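One structure is given below, represented as structure tokens, and several questions about it will come after.
Of the protein chains in this complex, all but one are displayed in their positions.
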Amino acid sequence: MNIFLKQSRRKPIFTIFMIILLCLSLTLSLIGFSAYTSMQKQFNDINGDYTTIAVLQESIPEGTGNAFGENFLELAKREFEAFEKAQKAPMLKKEEARVYLTAHVPGSVSLSSSRIDPSELNQPYFDDDMYSLCVFAVECKSVEETVFLDMISYDAKLEVIEVISLSSAYDWYPEITEVSLSSMDYNADGSIPIKAGSKYLIYGSYGEYYTMPIIESFRDVESTDGKKMYSFGEGYMQLRGEFGTRTIEPAAALSDIGLYNGHRISGEKDGLTYYYSLEDQLPWIAEYTGTVDEFLESEEGKVWKEEIIPLCRKNQEGALVALTDNLDSIYPFSVGSSFILEGRKFNEKEYSGEKNVCLISSDYAMINGFEVGDKITLDLYSSGILWLESGARDNSAVYTGEQGGFMIRVPIRPKNSINLCKEFEIVGIYSTPRFSFGPTSFDADHIIIPKKSVPNAEQYLGTYYQDFTSFILENGTIDEFEQYMSEQGYPDMFIYNDQGFSEMEETLLALEANAKRMMTLGMSVFALITALFLFLNFRRMMPVIRGVRLLGKNAGRTRNEVFAVLFMEETISVIIGTVLAAVLYNSVTSAMLSETIALDFKNLLSAAAALLGILGILSFMLSGILSNVKLMKRK
Amino acid sequence: MNSLSAKEVFYEYRNSFQTVKAVNGISYNFESGRVYAVVGVSGSGKTTFLSLLAGLDIPTEGKIEFDGNATSDIDRDNYRLNHVSVIYQNFNLFYHLTVLENAAYPLYVKKMPKAAAEELAKEKLLKVGITESQFKRLPNMLSGGEQQRVAIARALACGSEIILADEPTGNLDSKNSRNIVEILKNLAHEENRCVIIVTHDPSVAEAADIVLKMEDGAFEDSI
Partner (left out) sequence: MSFSLLSVTFKALCRRWIASLLLVAVAAAGTVSAFVLNGLISRQEEALENTKKNTVISCVVTDYSGSSSGNLSMLSAFVEMLTGKRRERDCFLDDYVKNVRAMAGTPLLSPENHALRRILSIDSDPLLDPINGVSVEFYEGYSEEVLQGREMVCIVAPDMVTENGYIIVSPDENTEAEIKIVGILNGGPTGIIYCPFFMPFEEEISVAFYVNTCSFDIKDNTKLKESKDYIYEFFVVPDVMNKNDGLTFGVLVQDETYHKSLGEINSNLTMLRIMLPVLMIICGCIGFFAGFLMTKGRIREFATMRCIGMKKMQIFFLVIGELLFLAAFGMLLGGGIGFIIEGNLSPKAISDSAIITAVYIIGTAIAALRIVRINIMKLSNKEE
């Protein structure tokens, strides 16, 4: 028989009230705890919505004029050192470097400039060869050789028989009937590979140039078959250029972008220099007779049909792919000049690579008719990117100043395939200033995918690693980071953006402080009431403990009996308290419809179990101590 | 001289299940200057009768009269404060008050000035054999006999004419018992108070002037 249990039962009001008292304090503590966990969750959630970045500021002046000057090297070294120091900053949360790949998106149309607005850029210098690779069937009308210094070159006027492969970006009024060819690419023996009156297939880079800007009025209309046409003379005012020349540059001349791997060598004829391609390279010109189809079916035409034309198509259907672990770490997205227009950003699961998803620009979506939820196939290549330091303008027709550097993709070559071709679901469409410039530029021809979609994506980080790196800082540590960098000797090297976190910080701090206070309050009340509970219980039990000990019951047994009763009362209190807390908290928070604030049963149960554990241990210890009461009365 | 008498006193304890007749028609007249011992087996109703004399409650039937007034008609709190003092087997001291404070407590209740109250309490304490060095001690630092003396001193300090003692020596050894009984006897004989002791102890009963034997809630006869 447990005498202490009897004692409890004999004074039911006292016992019940004790249980109620403890149960209420547990309810308070558990509500406090639940509020704490949900506030913490909210804090993390809101905190997670903000990304604070530090991006290395461009300290090298624009233009290539002083690119190799002393100052340039010094500045570049300093940038590099500052970058290295930043990598070791204690407030650095993550170093996020964008990786760039190129994708062939079968069936798509790529986003060359003129695609969007005919008045905008439509020249090779901006669009460059990845968009303008083409194969034309032409008839040579005239060839003229010129000598400049010690180099020879030739100009040919070509009549277009058939456009075999060309990006549809150039498919507009007026029709392409003539192109000019200006080249230094000769045959190996120094003879000109083209002569008047013959028909050729030419593989090269197509370009259109404008002359003086004029103001025209036009509007875009769609023909019945859905093809885009432009009607001049009515509609709204738009700046555009007047047509100048259309050119084709031999593909062999594109060695500087890696298409020909530098296998274009110089030869000499009569003391003058010319260039020719090695035989193992793809041809850029082939003479033919008969029809184009006949030629393509012939042995000589095989390389054109199976390699050159598909390569052109892949490039015309290509896009740059940016791989990131955090969209908001990309400067334009961070500052809001680029933003999600439709759909959403990636979520945690998608960043972890669980699903193949992508973001495309609104321009790309419009041109291809893609919508959120559509799937596109990306066949990925590590062709690399090129940084063009200058020469770009924001509008080909209207010169509004040099814009600075911009990035282009290098044409796709089969050997650069990373052997990864899969479908990506479009989850969002973003808007970005079209054809932006500068080191943090982010163009509309980027398809963004989570970095984890590609295994070991980091191996494709290129030369521009530093330019594409954002240092993600702990929110609210901009000042600390700047101070750290100053202490390292590199002040004012970084540009920061916290997406408005500093304005939200006060609220978040209040939220965090509240969470802590809630928790502290709950725990303090719990501690106090536990003390009271044990005090009152032992005050009641002490004479009985003494009594049974005097009767010869040993301390251990007494302790166990006392503990059993206390633990029973505590267990009842914890059960009722937990249920009460869950019911109260849940009924309050379920009306809020906020996921983060909702009751987390698992957490609540763990907390309740922990509290019961604490109560149990305390009761056991005190039962042990007090069961060893001195039987001699104090004098 | 004040008189205390019981007239056809009946008392019942009731609870939800049963009714117990504890006192069953006692009539008796107590005189001052005498020591009465009420003896009897356990459950014979001694303590209940004593409690009724102390005015803790009123009889179910009959009456207890003090100075000719029934306790049911008078202010019993005032009666207990000024005329009756009870001494219990377990002393019923205030364990957070010192010996002196315990003895003086009824005087504080009577609104006697603190100094005067303490002076009187000291006198009574010394009288029952508590030394001055013990005045500032808390009760549980004293022996049972000493605690009982403090309880008696508290009763004396009140100046009550009637001293009721419920097994005052129940918790004490024989030497201490003798001392307590001696004190109570002196109170009756020298200070002319009426002392009524409920006891099991034959030696206490022997020391009494009148022994009343109680059985089933009634006095058998006086010895």
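Which chain is which? They are A and B, in the order written, and residues in each are numbered from 1.
To be clear about the criterion, a residue touches a chain if its C-beta (ideal position, glycine included) is under 8 Å from a C-beta of that chain, and two chains touch if they have at least 3 such contacts.
Quick caveat, the model's predicted, so the values are computed rather than measured.
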**Contact with the hidden chain (one of A:M39, A:C312 or A:L626)** = A:M39
**Message:** Touch as defined at the start, partner being the missing chain; which of A:I448, A:M518 or A:L626 qualifies?
**Reply:** A:M518
**Complete:** Where B:S32, B:N82 or B:N186 are the choices, the one touching the absent chain is B:N82
**Item:** Among B:S27, B:N69, B:N90 or B:S174, residue touching the chain not depicted
**Value:** B:N90
**Complete:** Among the options A:R78, A:K94, A:K157 or A:R540, the absent chain makes contact with A:R540
**Interface with the undisplayed chain - residues on chain B** = 47-48, 51, 54, 56-57, 77-82, 86, 88-90, 92-94, 96-97, 101, 104-114, 117, 138, 154, 158, 166
**Item:** Touch residues of chain A, complete complex, unshown partner
**Value:** 14, 17-18, 20-21, 24-25, 27-28, 31, 35, 38-39, 42, 45-46, 49-50, 55, 57-63, 116-117, 120, 213, 235-239, 331, 336-337, 339, 341, 361-363, 365-366, 394-395, 398-404, 431-440, 444, 495, 499-500, 503-504, 506-507, 509-511, 513-514, 517-518, 521, 524-525, 528-529, 531-532, 535-536, 539-540, 543, 584-585, 588-589, 591-594, 596-597
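To be clear about the criterion, only the chains that are shown with their structure count from here on.
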**Asked** Could you state the distance in Å from the CA-based centre of chain A to that of chain B?
**Response** 93
